[in-house]
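Every protein chain but one is kept in place in this view of the complex.
Per-chain residue numbering starts at 1, and chain names A, B and C are given in the order in which the chains are listed.
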């Protein structure tokens, strides 16, 4: 599944990228996290505590069990702290 | 009991005065209303429906059974409608 | 800590809230409210008040709010005299560290002011004028804080 990945806040800092396009063996957000975690220590560190992560698929909040779509924009980030 | 009387809004309009000093045979606010009502049609009209009146004694809200003090300022007016 | 003013002049919300927070770094939240004259059939509105009592009543309401919530400043302004549709009548601005306290104190002061500050509105419509009746819903709004 080809995805446009975006990372924010400490997720971005741990991975060292603000975004990338990747083809992952994953059908859900949770499976994408597992696939990404295998790519290196930065990813593994960023995704080590899944309860501290939030996800948006094509700019809408989704849960980890949300189904991915080919070419979707998947953003991974900590709980928001604006306002 | 000598009182400085103040009238506001439609109470003022019905009586035709914004205030006056009077010596009334009254020990409570309610007794003052009775005494004033005997002074003429304007007063009687203004005080005909006591549940539509509110009172302040020396600038503090009080009930009709509040005791008067010699020389006090007694204001009589409708429920407030500011804000 | 909460300043009260009763005046005929208009006021400026931006200037008032800026005065509350200017030069301070402890304020995280400023909640404010402005009430305006609504038009429709109403051509003008005259606000009468009880000068010797008005500021005293507003200060008592402000003190009650300051006792209930940890506040860092505030301003209450109420106009009197003749106003036209669209004119601002009342301003309440409250500064606090946190938004919950600022919102609550601002709404509380408005609810208490509506039922406890000695102002009376007279509306002009088609050449006639009539005193506005107090609303039961304003008593209910006040009572939710008890």
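Methods note: contacts are C-beta pairs under 8 Å (C-beta built on N, C-alpha and C of every residue); 3 or more make two chains touch, one makes a residue touch a chain.
Owing to the predicted nature of the structure, the values given are computational and were not obtained by experimental measurement.
Taking every chain of the complex into account, the chain not shown here touches A, C.
Touching the omitted chain from subunit C are residues 12-15, 17-18, 21, 23-40, 85-86, 97, 99-100, 102-103, 106-107, 110, 141.
In the full complex, subunit A makes contact with the omitted chain through residues 6, 8-10, 56, 59, 61, 73, 75, 77-83.
Keep this in mind: only the chains that are shown with their structure count from here on.
A straight line joining the Cα centres of subunit A and subunit C is 48 Å long.
Under the contact definition stated at the top, not a single residue of subunit C touches 2 or more other chains. Looking at subunit A, no residue sits in touch with two or more other chains.
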